[in-house]
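See structure below.
What you see is the complex with one protein chain gone and the rest in place.
For clarity, chains are labelled A, B and C in written order, and residue numbers in each chain start from 1.
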Amino acid sequence: MLGDDPSYRFLGTWRAGRSNWRLQVLSVFSLAVAFVCLASALLVVTNLAAVRDRWSRAGRATVYLKDDVSPEDVSALVKALESTAGITRVRYVSSEDARHEIVNGSGDEQLAALPANAFPSTVELAFANAVDDRETGAIALKLRALRSVDTVETYQRWTEKLSALLTGGVTASVMLALVVFAAVASVVGSTMRLLLEKRKVEIEVLKLVGATARFVSRPFIVEGAVQGIAGAVGGIVLSGLLYSVVRGRFDDQLATLVGVSPVFLPLSAMALMIAVGGILGASASWLSLRKAVQL
Amino acid sequence: MLGDDPSYRFLGTWRAGRSNWRLQVLSVFSLAVAFVCLASALLVVTNLAAVRDRWSRAGRATVYLKDDVSPEDVSALVKALESTAGITRVRYVSSEDARHEIVNGSGDEQLAALPANAFPSTVELAFANAVDDRETGAIALKLRALRSVDTVETYQRWTEKLSALLTGGVTASVMLALVVFAAVASVVGSTMRLLLEKRKVEIEVLKLVGATARFVSRPFIVEGAVQGIAGAVGGIVLSGLLYSVVRGRFDDQLATLVGVSPVFLPLSAMALMIAVGGILGASASWLSLRKAVQL
Amino acid sequence: MLTAPIRQRSGLGRRFESAAAEKPIIVCEDVSKSYQADQPVLRSLSLSIERGEFIFVTGPSGSGKSTFLRLLFRAELPDDGVIRFMGRDIVRLRDDSVPALRRNIGVVFQDFKLVPEWSAFENVAIALEVVGLPSRVIRTRVGETLEKVGLSGRGGTKAKFLSGGEQQRVSVARAIVGEPALLLADEPTGNLDPQLAIDILGLFEDLHSLGTTVLFATHDRSLLDIRDRRVVVLDDGKATDVTHGLPSFDWHEQDSGLRVAV
Partner (left out) sequence: MLTAPIRQRSGLGRRFESAAAEKPIIVCEDVSKSYQADQPVLRSLSLSIERGEFIFVTGPSGSGKSTFLRLLFRAELPDDGVIRFMGRDIVRLRDDSVPALRRNIGVVFQDFKLVPEWSAFENVAIALEVVGLPSRVIRTRVGETLEKVGLSGRGGTKAKFLSGGEQQRVSVARAIVGEPALLLADEPTGNLDPQLAIDILGLFEDLHSLGTTVLFATHDRSLLDIRDRRVVVLDDGKATDVTHGLPSFDWHEQDSGLRVAV
């Protein structure tokens, strides 16, 4: 009813904002930094989760061939493997290649003196994403039954360990994200309380000239929301910059190491962060106002 | 010279502190939360680094035995391995054990129908911490040259990958720690600026009655340092609580998974955090005071 | 005439007015107030103020003049007693009815209560903004009122950059711009030179002639002497009406411990 003319609402907010712009910039910066933390934690969670998903599926295996296997057997095996459903990559590493790789890396004379059968020829396999650990194991066992195959290593136990480790990482990151969330809430809350502190006179005067609680609190709540949103946007932009710097350095390495290219936060997560910023800001304002505006 | 009577210094600080204690509690809480973030990041770094160190050394290997190896050869090999320097654990897994382990786990009939040589008997080795990747590789190659040994898998490439991954984790955590550090600095700074804002009248009056810049700023700087220290201590206590909760749940799993038991921050890191809190608080105060106290 | 736009819009205000046609605008019955248990400021004060009166409130420093005025617009609650404004008991008013009460009352605060960061114009305009007047009306009204208090051309200056007397006049302008039913002026001329003080008193008299009830708390005897008005003296927690001829009361003879060095 009274006091709802939008121009006054705007005037009040604007007037409030103008007089404290340095304070606002500061608090938005604090918020942005807090949101960078949140975004970083989310980023770690997102990427670790992606890595875990990928690894729990992306089986690899090394097929160790018998010493006396003939080149024809090898090419037959490779051909057969290549046409097997679920296997995406087949690479033959001859005994000489293996020796070359290992002995050249070290200066150890004893190693160089080892016979050829110390370096068995192998076929390295990569499985499709859809192939899970159990299927990989089954393929390996069938391969072992072949004449030319000596043994097959599926690294299954290692994959399991790694997957568990990554799950641990996800858990830790989620907890960190929660802590950061608390930090964001506390920064917003204390900033709002302190802004309020600074505008004590303004609020007192408004109440004394007969402003309703709504009239007094609206600009503050709008401002809280705006600050929260600005902080979230700033945080996302900052972590985007950070991410692009990091990615420029590590992308290739990570992609080969981990098997997945790092990704930035999905759009939905960003939207969520901005919404959380706005809601958190508005409600922190409202909470800190409640007592001050009464009467 | 003048105004250096310690009782006045105390009086000033105390008087300043008394009137704003709610504000102080709030800001110390914000700081504590920021420090929890810092501590969490450091905790992750500390533990990841420990895991990486452990894994880069803790070589494991699986020795695949020839199908026709005799029990005597096996026990001779096991004995020889047990007395080899650097090897800490030797476990013999017979072909039947391996079949049992794998086939029982799945209901796959094809697997059960596989011949015995699909499940080679193995000897699993664990190396001492002091043994690095290169030495592990050398031992493996020498083993391969033995009559009864078919092949040896050292998982070296996997260990390398994992190690690189963990290095990536350490890097990411260090960066996160830097971001959190910026957050702490910004929270301290803005809190101080806002406390200052609240005490504008006090500072103005002090200057008008002829207080020197030192007299005015000392209580604020002391207060900034006290707040920073309180925030750091609070943060450490909070993260200690968090850590003990987390450890209670994950300790055993982690220890078996990762090979190291998680550790809390070392005392030196805690001392450093407290010192950083104090210095950061005092200098944030000083910086925000500089302009206000001039003249 | 000027009063119309505000009174029409503040529907709540009209409720107060129609409720009490001929009754006194303010009735205080046995009002007590103390901030510290052993030092009562008001002791069962009783006072009745008719609609349209112009009353000076005076008394020594610390006698409770400001406290009494604060009770009337519910900036403070009495420990005991009843205060009626236009027939309604404002002690038992619900919190969300307080704004409506205050919109009917213009107050000149002893310490001005201006927002230092706002301009003089904004400080005056806020009294109309809270009622929700359109900005066009606000602009003309505020401009007129600033001119009345001798501050035309200073509307854009921030309150903190105004001189003491200018701030006091901004506070006066904010109190009168809404043409309230009741005007409470707490020492509104303490920072003004004698001529300006008389001019401000004149503004209040203009308002009074339009029907506003005025309570004017002051120490300035020269103002009290200008017209033959009702004078209420607050002393020792009680209100006493003084028939004109003030020089007869000397508070300090009994209760001041000061050595008069002149």
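Assume a contact is a pair of C-beta atoms (placed from the backbone, for glycine too) under 8 Å apart; a residue touches a chain by one contact, two chains touch by 3 or more.
Remember, predicted model here, so these are calculated numbers, not experimental data.
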Given that one chain is not shown, what are the shown chains it touches? B, C
So one chain is hidden, and I want to know which residue out of B:50, B:98, B:126 or B:213 touches that hidden chain in the complete assembly. B:213
Across the whole complex, the chain not displayed is touched by subunit B residues 2-5, 7-8, 11-12, 15, 19, 201-202, 204-213, 215, 294-295
Could you list which residues of subunit C touch the chain missing from the display? 35, 58-62, 66-67, 110-111, 147-148, 150, 152, 161, 163-166, 169, 186-187, 190-199, 201-203, 205-206, 219, 221-222, 226-227, 250-252, 256-262
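We adopt the following convention: only the chains that are shown with their structure count from here on.
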How would one label the connectivity among the chains shown: line, ring, star, complete, or other? line
Counting only Cα atoms for the centres, state how far subunit A is from subunit B in Å. 18
